[in-house]
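Report on the following structure.
For this view, one protein chain was removed and the others were kept in their places.
Coming up: chain A.
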Amino acid sequence: MTRAPRLWETFRTGAGFALLEHARNRLALVLVVGYIPLWLTLEHWFVTPAPSRFLLRATGRTVTVNGNHLTMVSGAINTVTLIVGFMMFMTTFKALAFDRRLALAGYPRTCLLVSKVVAMTVASALIAAYATAVVCWYWDPVRPGLLAVGLFTAAVSYGGIGILLGAFLSSDLAGLFVIIMASLLDTMLQNPMSNTEADKDGLQLLPGYGPTQISVAAGFTDSATSYVHLLLGPAWFLAMWTLGMAAFFVRTRNHLGARGAPRPAV
């Protein structure tokens, strides 16, 4: 087999199995199918529709929106970030030894990492689309397509955080706790329904800031779209993934020559 088809086959095999692994993550599937509608339904029932003021930084204007709908946008971000963050944490955490074995056997490490990103991207897109569909069941966001994109960027940013935590933490409970707390704090601090100071400077540093701005703009306006905000979630992913990737390369390094070349004395 020549080099290019073999590389493609190598990548396809890795990406296919990475995706299959997500599909067979029963807890994540239960969370997607059950937790997203449950969370959003509870918010729909119990949160007041009283008007709430949200600072859309893309336009610099404050929009006054239905508090119930705003909380559902915030809740959708919360659920997708929790689920994708958790999925990526568990898959990174559990697969470290297996990935090292694959790498030492000769599987290209870049291929392995890119396969995981492709699988995460597909899973995030599906989950974001599903969460958008649930939101649309209860009310009509102005731009549902953009809302799905906003949720997708939220999902990938926490996917990156999950990968980083999976590479460094030594306990699955610790990883789960950090992801839950980070996601909750992130969404609570940015929602004016739970934080009256949600327009304060400094919140731009949160990983969910860009995705929240995009999602709120998508839900309640027909024109305000900031491409910078659109890129913030993926930028968070890239930063986290780069750190996680560096750790992966260090840990899966072959200290001998791959083909048995002599190693000089240290």
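The rule we apply is simple: a residue touches a chain if its C-beta (ideal position, glycine included) is under 8 Å from a C-beta of that chain, and two chains touch if they have at least 3 such contacts; residues count from 1.
Here is the rule we use: contacts and distances are computed from a predicted model.
Per the UniProt record, the chain missing from the shown structure is "ABC transporter ATP-binding protein", taken from the list "Carbon-phosphorus lyase complex subunit PhnI", "NADH-quinone oxidoreductase subunit J", "ABC transporter ATP-binding protein" or "ABC transmembrane type-1 domain-containing protein".
One of A:48, A:64 or A:254 touches the chain omitted from the figure, and that residue is A:254. Remark: the residues of chain A touching the chain excluded from display are 1, 6, 9-10, 13-14, 17, 20-21, 24-25, 94-95, 97-98, 100-102, 104-107, 254-260, 262-266.
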